[in-house]
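I have placed the structure first, in the form of structure tokens, so that the comments after it can refer back to it.
With one protein chain withheld, the remaining protein chains of the complex are depicted in position.
After this line comes subunit A, so read on.
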Amino acid sequence: MTYKRHVDRLPIIPTSAKEHNVTCHYCIVGCGYKAYTWPINQQGGVAATANKLGVDLGQQQPAETAAWYAPSMYNIVRQDGQDVHLVIKPDPDCVVNSGLGSIRGARMAENHTSLQRGTQLSRLTTPMVWRYGSMQPTDWDDALDLVARVTAAVIDEQGEDGLFVSMFDHGGSAGGYENTWGTGKLYFGAMKVKNVRIHNRPAYNSEVHATRDMGVGELNNCYEDAELADTIVAVGTNPLETQTNYFLNHWVPNLRGTSLDKKRRELPGEPVEPGRIVVVDPRRTLTVAACETEAGKDRVLHLAIEPGTDLVLFNALLTYIADKGWIDRDFIAASTVPAAQGAALMSRPGGGGPGAPDPLTDFAAAVAANRTTIEEAARITGLKPEDIVKAAQWIAEPKAGGRRRRTMIGYEKGIIWGNDNYRTNGAIVNLALATGNVGRPGGGVVRLGGHQEGYSRPSDAHVGRPAAYVDKLLIEGRGGVHHVWACDHYKTTLNAMKFKQVYKRRTDMVKDAMNTVPWGDRQAMVDAIMTAIRQGGLFSVDVDIVPTQIGQASHVWLPAAIAGEMNLTSMNGERRMRLTERYMDPPGSALPDCLIAARLAKAMERVLRERGKTAYADQFEGFDWTTEEDAFLDGYHKHEKGGEHVTYARLRAMGTNGFQEPATGVQDGRIVGTRRLYTDGRFSTKDGKARFMITPWRGLQAAGKAEQKARFAFLINNGRTNMVWQNAFMDQYSEFVMDRMPYPFIEMNPDDMKELGVAAGDLVEIHNDVGSTQAIAQPTPSAKRRQTFMLFAYPTGVQGNVINGGVNELVIPNYKQTWADIRKLAAAPEAARRLSFKSPEYRT
């Protein structure tokens, strides 16, 4: 039987309940929620005057009511040491989501630790250390003392390059401005750590270098632009499942035509009609199906492109549009570099070497260099020539009266983790600049985002470009100590099988050494660890909220807090910054990451002074924070653009709508923000002029991809699904999720399944030259033959095992272009027999 909660009533929120601002801590959209808490021995009443919702709960509430919450939105948690009821429900007054919750965010309450209700009991509650052959509890001072001593000893012998760091750089849960600043100040301020990487890639680098190099910050529009656009272009993204409420609350109204009034209001005197959409994706995603439902098939153009060839499509679109003259000449003249300067940019020294950017230039030079005919593009992309022309028309053909068409382009992991990231990103931005679609209503060329953002750190310039390929260095035996902050390489890296083999071997060496010494003899312990490190061992410290897969190899676990257990600020995909207020206690002695970093800094300072390294120890001063707000004031408030206007008190007053960064001032106590970037036509370059990029096609760019494609039968495309947040770090402990998703799925064409003798739900092995993994087969009639799609980063079948180590010149991984063979492992396991294998696609 499918999972049911058998909850047939819930406590009612009393009028006296406390109300807290919450921004969903999962995806980039950052939906507004409110948390209500009240004492365990109280409840509201049915009468409208007796409950916080202000309605008569003795009656059935209508569709879209704000006066209902699901069992997943309820829990019993600790607040200031007391048990309290907690309800976290979507906020109807937040402009981001207008009261919509998603299958991820609307489970926030249930995804908190509750001793009383047995949810998320695997959260780490106390520091744990490798002692007597397993992980055992200790206190913060003891754990941090060992970490500091080993770290200092490694730095002594190997310099700071012996310290490897993996750390999140995002907002939302486990991230946020407080925590990026705390960790950043430690590793980029007190130290200058170079061997550092981010949670989802093997280096410390931007996912979107190209657009930044061109002077166009990647989050440059606002969510309302999706309501105003004549055409939306979605490239390598599946927003219904990965930016859910952005799609539902802002794209759908445009496709349905219900944003026409807004268009008339905001774009007076301009011909308007319901929006059209071009979706570039090899796969018929649920987004495509939903767009067809809303807009009708004739207003949706799905370009089911040959995987990895997006660059060619965008070069061809630029060529066609330029030849037709459907460009914004005034914008190009006023806001992009002139021809004379373009030539100089192209010939600057250093072009072409590893890590050197492709040439930036002016419009005419880019069009000349990128010239691609429709026929050529059709041949390489597998698309119909007439469909490419249609896309060009929808994107740029002037509207009635010669008015410029407003086109918003959104792209995400299909491009970011796709073939030739840098150039492809550049080719997309070229098109937006040529058509004047940046900084204007209904425009924008934006990444759609994964996590929320929340980055505030001292300069990372010392990391260099290209940045160190950290996972490769670890495989090669480099480094002596590894600090891991909310990253799980075992699930979210490429070449994962090899990485795990080596990482386990190296950390086991240290474990074996630790087993030979009594815990209480600190000096002997450090000596034993250092001996193992000299022989190739690695000491691993894992800061996380739950036991992770990489944590199985670690020697120290430090328990961290998440949003709501601490005050935490982030911004969403339209730069909307909010404060999630602390509404409950972290489990046990877990701490916000920023305060863990501060305590580690202090431990380092103490140990270094003991060792007589006074000058070095001095660098670790400035961590006297007692709250996360201290870290916020030291970091964002002091260092970020407009940060001086932003305080917790002001954010609290601005509720779930917050303001859009950067802040430009304060009016009547309210922070004034920036709805769109670049409205003045000045871009993020020294001279304010945006650059075009030369983006020639060079086939499959990353090492080993073309060979893999030739050798193995199936494309193993990969990505996320609606139900699961990120690598399931919390969802793996959710009965609701694990009942539905016990193993990762792999979508396969039914004829391919027949050929392999595989039935729905059967476990299959995906194997190639770099590794193997497993999934259950999901028959998918819309899947092309030999093109599969597998859930990424899932704990019970890690897709990264079969992704080779190939990266681009800036060490951006190419997860999407992966090929492998598939064979049946076993008939459907018991947990899969309960599952529905019917098509997820909505039909009428």
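Quick note on the criterion: a residue touches a chain if its C-beta (ideal position, glycine included) is under 8 Å from a C-beta of that chain, and two chains touch if they have at least 3 such contacts; residues count from 1.
Keep this in mind: contacts and distances are computed from a predicted model.
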- Protein that the absent chain corresponds to, by UniProt name, given "Arsenate reductase (Azurin) small subunit", "Indolepyruvate oxidoreductase subunit IorA", "ABC transporter ATP-binding protein" or "Taurine transport system permease protein": "Arsenate reductase (Azurin) small subunit"
- Residue of A:149, A:185 or A:740 in touch with the missing chain, whole complex considered: A:740
- Residue in contact with the excluded chain [from A:68, A:648 or A:733]: A:68
- At which residues does subunit A meet the chain that is not included here? 1-10, 12, 14, 42-46, 50, 57-65, 68-73, 100-103, 106-107, 110, 240, 244, 248, 255-258, 286, 289-290, 293-296, 722, 736, 740, 834-836, 838-844
